[in-house]
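Heads up, this is only part of the complex; the chains shown haven't been moved.
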Amino acid sequence: MARAPDSPKRERITPIVPDLVNYTHDLIYGEIWERPGLSKRDRSLVTLAALIASYRPDQLNSHVGRALNNGVTKAEITEIITHCAFYCGWPAAMTAAHVAADVYEGKMSPR
Amino acid sequence: MARAPDSPKRERITPIVPDLVNYTHDLIYGEIWERPGLSKRDRSLVTLAALIASYRPDQLNSHVGRALNNGVTKAEITEIITHCAFYCGWPAAMTAAHVAADVYEGKMSPR
Amino acid sequence: MARAPDSPKRERITPIVPDLVNYTHDLIYGEIWERPGLSKRDRSLVTLAALIASYRPDQLNSHVGRALNNGVTKAEITEIITHCAFYCGWPAAMTAAHVAADVYEGKMSPR
């Protein structure tokens, strides 16, 4: 079964929410991301848009990297952010662009 | 130039926000959706996820129909809603499923 | 002391949250809206923007009417909605325009 990639952030919170971390492994990455009806690349598009829209910069940081691994290109991330500016408002898009800049510069979110 | 599809909802608000409706035609549908870096089908994935995440049932109603026109299948909409349950919370996904049911039954949102 | 204007909506919930309705009268309308540092017209600008941004159509309905009473013009409401489209996203602005249309047509929100 697929597992979530190793993550120091996730290790930090394992003592606090152990079952939630188990669900992250077994349910989110083991089941949901593996469902056949939508490719991982398309799930990354959906996840990025959801995180931009709900203004979750900490998790967007992780999922920009994951999207690149799933075959989303940097040019497509540019388009997603630009598109979302109009549907989620300028501030959400601006923060998303900075999060992408962080990831491209190798800066991981501490949480 | 591409224009937004005719919409009685949009006509209703044209006297109230005429320039915003012009931007909807010329900027959102004429420019943003026509940008070459992301297909219309992918833009629909992004838009649906953003609308589910930010709980905008009125606009989700219109965009489910638009997504179908852009080549997103009903099976993919099922996956998007199921995926978003975990990233946006159960309530946002439940409402999205009802909005999809409305659209499939031909019920258009009044706004 | 200023009180909130009579409202059938508020009467409906008085048996459920009586002290919250008292706070609405004595604190929100009796104190906050009466503070001298910002005019009622300016407070209406702030309140409309906050309600559009947080997508609260029920309360936006009441406050569009209140804004008109406080001297905000319909042309200014048009500008506020158009401005907010870019800062809060298109869907929030579209719903706000429909709420304004409801108010101008005399349709009060049931809640």
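Note that the chains are named A, B and C in the order they appear, and that numbering of residues resets to 1 at the start of each chain.
One rule holds in what follows: a contact is a pair of C-beta atoms (placed from the backbone, for glycine too) under 8 Å apart; a residue touches a chain by one contact, two chains touch by 3 or more.
Since the model is a prediction, treat every value here as computed from it, not as a measurement.
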Number of identical chains in the entire complex, 3 depicted: 6
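Assume only the chains that are shown with their structure count from here on.
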Angle of the C-alpha superposing rotation, chain B to chain C, to the nearest 5 degrees: 120
Chain B and chain C: spacing of chain centres that average the CA atoms, whole Å: 27
Between chain A and chain B, centroid-to-centroid distance (C-alpha), Å: 22
Residue list for chain C, restricted to those that touch at least two other chains: 89-92
Touching residues on chain B, where the partner in the complex is chain A: 27-28, 32, 35, 37-38, 42-43, 45-54, 75-76, 78-80, 82-84, 86-88
Contact footprint of chain A on chain C as seen in their complex: 86-92
Touching residues (chain side chain C, partner chain B) in the complex: 55, 74, 78, 81-82, 85, 89-95, 97-101, 104
